[in-house]
Structure formats: C-alpha cells, structure tokens
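Note that this complex is displayed minus one protein chain, with the remaining chains in position.
Read from first to last, the chains carry the letters A and B; within each, the first residue is number 1.
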Amino acid sequence: MSRALRVGIGTAVAIAALALPHALTVPYFLHLTILACIWTVLAQGQNLVQGFSGYVSIAAGGFMAIGAYASALLSVKAGWPVWTSMALAPFVAAAFALVVGYPSLRVKGHYFAIVTLAYNLVIVTVLNNYESFTGGEAGMPNIQRPAALVLGGLQLSFAGREGYYYLVLLAAAAATAGGALVLHSRVGRVLIAIRQNEMVVDALGVAAWRYKLFAFVASGFLAGLAGALYAHFIGFLNPEPFGTDQSMNAILAVTLGGSGTLLGPIVGAFLVVTLPEYLRVADTYRLVAYGLLLVLATIFMPRGIVPMVSRGFQGMATRLAAALRPRPDPTP
Amino acid sequence: MTRIDEGLVARCTAVLAGLALCATAHAAQKELVIGVSDALTGPGAVYGLPQSNAVRMAVDDTNAKGGIKVGQDVYKLRLVAYDDKANPTEATNSVRKLIDRDGAQYLLGFCCSGPTSAVASFIGRENVTMLVGNAAERTITAQGIPNLFRTRPPADFTGSAAGAFVAKRGVKTIAVIGSLDVSFYSQYLEAFEREFTRTGGKILAKETFGLKDRDMTPQLTKVRALNPEALLVLGYVEPCAFVYRQAVELGMKMPRYGFTSGSEEQFLKVATSEQMEGVWDLRPTELTVSALGEKANAYVAEYTKRFGTPPSPSSPYAYDQFYVLKHAIEKAGSVDPKKVQDSIRSGGIPPEAIMRYLPVGSAMFDENGQAYTTNGAFQWQKGKWVYVSDLPSDPVAYSKYLRSLRK
Partner (left out) sequence: MITEALQQVLNGLAIGSVYTLIAVGLTIVFGILGIAHFAHGSAAMSGGYLTFILTERLGLGFFPAMAVALIAGAALGVVLERLAYRPVRDAPQINAFIIALGLTMILEGGNLLLFGPDQVVIPTPYQHVYTVGGLVVAELRIQVMLTASLAVAAMATFVSRTRAGRSIRAVAQNRQAAVLMGVNADAVATMVFALSSALGVIGGALVGALLAIAPGVGEGLVVKGFAVLILGGLGSIPGAIVGGLVLGVSEALAAGFISSAYKDVIAFLVMIGVLLVRPEGLLGKR
C-alpha cells in the first residue's frame, strides 16, 4: 500500500471512530464497542508475546484480574482517586509479570504455556479464597468511574458511556501505538528472530531471555490496563471473568486477527466481542463454533485475517497497476 | 321495490362490528416486554434454566387468559430471555441488551449471585424494576437499591435458624465441610455459628472444597480425626452428595446436617439411599410437595408436562416473581416502573405464589426489597426428603439486621 493511501485510510478510520457514538442508534452497540476497545488493549498485549516472540502465554486473564483488582482495591478500599489507581494498576500487573516471568522464561515452548496456565489458575484461586481482601466469589460492588476532567474550560465526563468510550478508544490507540513502537525497534526484530529460530538467536550471543521477559512484562502491563478499564466500566468485580477462558479469548483474538501484525489484534478483539452476539442464535453451539473457527483458521489461515486481506488488497493493487501500466512494446 | 336483503344487512353489520372490535382491540392491545437474564447454559444452568422456564410458563398462562389489564388497556406479554452463563460480564451484557435494545423495563430471573451482584451494581441508575430469584448473596438486598426486589431469603436468614435448631438437638461439637469460598455459604455458616455457639456449642474445623472438587476424602479424613459429634455440609448438591457418600465410605457414623437444597434424584445419582439415610437438610421450605401442599403439586405437574422434566426446587422463586409483578402492575394501573415499584413495596403475597412467604408487617417485601420464606428441617428417610418441622425464623428481626448493614 502506498503511504498516501495508508494515511488516507488511517484518517478515515480515526474520524469514523471519533464520530461513532453519534452514529450509533442503539446504545447497546456502544457498550459492545467499549468492551471491544478494552479487549483490543488486552489483545495487543497478548500479541507482544504470542505474535512477536511465538510463545503462547495462557495468563492474559490472570494479569487482567491483577490490574482490575489493583485498581478497584486502591480506589474502593484505600480511597485513592480513581485516576491514580487506574494509572498505577498496569504497573502492579507488570511487576507481577516480572516476578513470575523471570523464572518461567527459563523454560521453553510448551513448558512456558503450561506454567502460565498454572499462574492463571493460582491467581483465580487466590482471588476466590482471600475473601477478606478481594470479597471472594461474591465480589466487590460499587467501583466508581473516574472523575470528570476539565481541559481548557471543556468538561469531560466519564460517567456516561460516551465519555468512557473516548477513554478506552484512547487506550486502544495507545496500546496499538506501543505495539508499533516495539515492532519497529531492535527489540521487535529480536523477538521476531526468536519466533523464527531461538537457537540461532542464542548462538549469536543475544540474551534472548531478556527480550522475552520484556515482551512478557509489557503484555502484563497492557493486560493490567485492560483490567483497570474493565473494572471501572462494569463497576463490579469477581474472579469469574478472569479464568482461563479469558486467556483463551485473548489467544483467539490474536490468532484470528493476525498474530504478529498490528491491526490483527484490533480486528480479533472486535470479532471476539461481536461474534457471540451473532452466534447467540445457537448459544449452545457457540463453544463448538469457536473451537472450529480456531482450528480452521490455524490450518487454512495460519497468519490470520489481516495479513490475508491485506495480501488480497496488495494482489489487487499490483494487478490494477499492471493493468494500468502502459505495456512495453513486444520486443522481437 | 324496496326489498332489503336481510342477509346483506346482517353481513354488513357483522363486518362493521368486526372492524370496530378490531379497532378497539388495536387501540387497547399493547405489548409489554418481560426480560429474563439467567444462566441457561453452563454450570449455573441447573438453577437458571428452570427459573427461565417457570417464568415462561407464567407468561404463557397469563397471555392465554388475555394478558394483563392495566386501566383501559390490555397488555400482551413478550418474553425475551438471554443467557448470562452465571458470568458477571455476560450478565451485564445481557441486561444492557434487554434495556437498551429490547426496551424491557421489567427484569426477572437471576439465579446466581455473581452475575446478579454485577447487575445490581448499576441497576439503581436505570428506570426499570428488577426481581431477583434464587441468588442468595446477602449484599444484593443489603444496599437498599430502590428498584430491586428478591423473592429468595438471604442464606444467613436460614443459617441462624439452622444453628439454633442443631444446638437444640443437643449437639455440642460440629465440624464443617463446605464451599466456603462461595460467600453465601460462608454467610450461612457465620449466622449458624453465632446461634450455635450462643448455647456453648463449638465448631471444631472449617474445611473448604472447590466447586469442581469431587474427592473430599482428604477433608473428611482430617475431620474424622477430630471426632466431632456431628457434621455440617454446605454447598451445591453435586459436590455435597459426594461428601455424604465418602463420609460413609470412611466409616463416619455421626449425624450429618447440611444446606444443599438438592432433589432426591440429584442425590441418588451419586450416593445410595442407605448412604443418605438420616441426613438433615436445613433450608428454605422450597418446592417440597409434602411441605407446600396442593398448589405445589399442580405446579410440578404442569411444569413437567410442558418441559418434560420436573422443576428444580428453587424454580418457584422465579414463578412467584412474575405474579408479584402482575398484581403490582394491575394494582398500580400503570406500567411505569416507578409506580409499579411502589405497589410491589406495599403489596401483599400474590395468591398464585408457590413458596410459603412470611410477610413483614402486611407486605410481602420489607424495606430492603427482601421477601422471606419459611425455613424447614428436612430429613432423608428411606429414599425421600421428609419434611420434619419448621425452623424457628424471625423475618422482622432479620429485616432490621439487613437494614443495619446499609452504609
């Protein structure tokens, strides 16, 4: 795609995203869009590990829980301002990721996946049983939305869905920008080299584990941010939405959308949030349909939707260009 | 000749009358959306699906009788039920959808505490009326949410009655095995302990099992070594049936009390009748024909006919919700949720109600929006739950306590 075309499409998407709350007639869709933006943050984090370095982490739900509970506990129990606790929550999740990531990244491949799954189970068990602190299964009600901001005489309120939408949109954009920054840096290149051949990276004397740890901690950070945004949006927390199902959703979003790409997680997150709405007709078949989708996508579309579509576009563009280009005279 | 064709006149009149009828019917016939959010699939479905079915049955019956009359208008009911999978996020989504997309102003169902609490945390800001069924977590009605009502009493209302009952039977030491990470079981236990220890009773151990655990022999072995006079088992039917069975398999012969609310079939799937013999269940007097009488009998028969399986013991909480709503709308003469709430708050117990409610003053619901049923002591005797006696319960005192929790 040419640069001009990209800028054009980007601007159009940005305008559409900003105008969205005014275009939606059914408020429920705004609700779903907010969730999709939050899930985008989560999926961008998952993409750093799964898409870039090729390691499957099954702990996204767990780190999301840590971010959500950190922010909720700081604001509800410690009485801190919501903005402060929301800003701190991702760091708490990242700190956890650092502590547990350091040992578990000493092992490779499947070991890593299984260990992260165990972390997720441990986190949920502790949240359920440490009742005096987390409220256990009964949960924590009445988690407040952040206070209104006054920017140059303009009052921005987040109590309604519209205001909150702009907040999560900003977060999703920032997460995507962060992903872009990593991808185009040396770190990103090393991570992708790890995905392609970790042994070669090791052999070149690059400390692969440092880069993997960075990706893991950064993904913990984003999952924590997603958790904080989620907690203050829904207003109620219990451990249930953060089980391994949630981690699977993050994996599904990245795989379907296009792992290792920047747009993939966005597309995947929207699919994961909206697909159930369309599959709801056959609610009992949903799990089966999801599974089939995951299997078929991995076999037939291993790079995900975004690369496939963009390749399709590129193919069309090349053909179009070829058709428009004046044919050189056939040389004898 | 002016011979009037009488047949023609008759036909014209009939057509005109028909048109007129149609017109008035059209003017008065309106639609009222009844929203249900409940666990229709997944582990919560044992409670949620029967609740949703019970509401459907009540709605169909009412429509068949012409609908709900509100002043001049007659409302036909349209039921919209969504699956919340007993998950807070899904429940938030499905309630948002009911309110925003389907225009539902009356929300019924709600079998499970997690999703119900999630919905309760924002429902106060919406112009709707919410009726909670089987979800027993205390905080749901402890917050004083004005547009929320609950037919099932909180677990600790039953727990304190149970504690007094067990102490009265002369038990001095007891060991607890339960789903204590599920808060309404820990609330039941808390209230049980308060009453039980008041007269010198002692709780020797509190052992927990997870929702998916089925091998309780480690916990039972530990408890056995402490030699308690009795065992108290708290949790969902499926794991608790294993506790009862494995206790027998480990040679434990002390009396067993519990709070599980399971049906005979559910227990017999896991344990033999001999293994269950003598077990007590101390719980709200839910659907037990011997305790509730003829009306319950008819309900069970009708439900079984329509859905092919017998109803769950807790499903009438949802059935009763609907009739609370119906009478309140009729009494208010309006479908405005605010007016309907007032009439629910002052209203008595609907005649169709299946459960046996204890009124607070003259109303069915107290100032917290909470209703109370009687509690009963049931004992497993020769393959059946037998209703032995009522548990002494005091809704007025509990209602005051519940009010005192409000911040």
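By definition in this document, contacts are C-beta pairs under 8 Å (C-beta built on N, C-alpha and C of every residue); 3 or more make two chains touch, one makes a residue touch a chain.
Being a predicted model, the structure only gives us computed values, none of them experimental.
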Absent chain's touching partners (shown only) are A, B
Among A:Leu32, A:Val56 or A:Leu88, which residue is in contact with the omitted chain in the full complex? A:Val56
Using the definition of touch stated at the top, determine which of B:Asn127, B:Thr221, B:Thr304 or B:Ser389 touches the missing chain. B:Thr221
Of A:Ala94, A:Ala223 or A:Ile251, the residue touching the omitted chain is A:Ile251
Which one touches the absent chain: B:Tyr75, B:Phe157, B:Phe184 or B:Phe209? B:Phe209
Contact residues on chain B toward the hidden chain run 41-43, 45-46, 180-181, 207-210, 212-215, 217-219, 221-222, 224-225, 238, 242, 248-251, 269-270, 272
Listed in rising order, the chain A residues that touch the chain left out are 50, 54-56, 103-104, 106-107, 109-111, 113-115, 117-118, 121-122, 125-126, 129, 195, 244, 248, 251, 255, 284-295, 298-299, 302
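FYI, only the chains that are shown with their structure count from here on.
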Counting in whole Å, what is the centre-to-centre distance of chain A and chain B, each centre being its mean C-alpha position? 38
Complex contact set, residues of chain B against chain A: 40-41, 82-83, 86-89, 92-93, 96-97, 100-101, 113-114, 117-118, 120-122, 137, 139, 143, 181-184, 186, 208, 210
Spell out the part of chain A that touches chain B in their complex, as residue ranges. 26-28, 31-32, 35, 125, 128-129, 131, 135-139, 141-143, 234-238, 240-241, 280, 283-284
